[in-house]
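This is the structure, below, for whatever I ask next.
Apart from one protein chain that is not included, each protein chain of the complex appears where it belongs.
Up next, subunit A:
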Amino acid sequence: MVDALRAYTLTAGMWIRASLTYRASFAMALLGSFIGSGLDFVAIMIMYSHIDALGGYAVAEVALLYGATSLSLGITELLVGNVSRVGANVRNGTVDTLLVRPVPVFLQLAADRFALRRLGRITQGALVMGWALVALGPVRAGWSPLDWLLLVVMVLAGAGIYGALYALGGAFQFWAQDAAEVQNAFTYGGNTLLQYPPTVFAGELVRGVTLVIPLAFVNWVPAATLLGRDAPLDLPGFAAWLSPLVAAAACCVAALVWRAAVNSYRSTGS
């Protein structure tokens, strides 16, 4: 385990050094990640230039949701995002090389072409989160240390849930190599969903992303407690603290599916 993580940091470090060789290119890519992931927030600000509340949520509350899911997705994308490109490796048979190395395939894929530019999304999410915390002054004044802990747990557990989705999406590509976009539907699509309050969406959709794909635990459920609102599906108050358990369970399922997927790998012909 320690060896595997060491291999991951070494590979990631190599790619970081490589990307920093061309400073101007790196700066531009970083800025690109920052702007690209921030466009959604521009849309939200334009919406709020016409209204005071969307689904009953004020702009600062939506900013908290937005910041939380951006941070979670940003962390996951940085650490394991490149697993989403495994389909190309399966298609051209280069998973062979990964299998003979004494490091788990998942970590090798995650570290391959480690993209430090993805700090752009994290920075953007952190700025929006910071702004939300300032704008939420009166609400925040009532927070106990436990609430601040919940804020941190929310972001980290959210990253875990996104991580499970990346692994499941990657596993699916062992069977359907060209289906890289399927996981975009759940990761980036989920991220877009979670930028808006649950009150905006139809009941069945909310039930689906709470009970089937547990996206709601990324931010909706914990943030409801922080904002003093009703949780989706009227979940009880302690549900806010369930997100680490949900993330752990999701990661276990993803690990099993990933293992089955790697075992089904048959290399290529010729």
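Simple rule for what comes next: a residue touches a chain if its C-beta (ideal position, glycine included) is under 8 Å from a C-beta of that chain, and two chains touch if they have at least 3 such contacts; residues count from 1.
Note that contacts and distances are computed from a predicted model.
A single chain of the complex does not appear, and UniProt lists its protein name as "ABC transporter permease", one of "ABC transporter permease", "Carbamoyl phosphate synthase small chain", "Extracellular solute-binding protein" or "Alkaline phosphatase". Set against the missing chain, the residues A:Ala58, A:Leu119, A:Val182 or A:Leu233 yield one that touches it, A:Val182. Within the complete assembly, A:Met47 is the residue of A:Leu5, A:Met47 or A:Leu99 that touches the hidden chain.
On the side of subunit A, the interface with the absent chain consists of residues 22, 25, 28-29, 32, 35-36, 39-40, 42-43, 46-47, 49-51, 53-55, 176-182, 184-186, 189, 192-193, 196, 199-202, 205, using the contact rule stated above.
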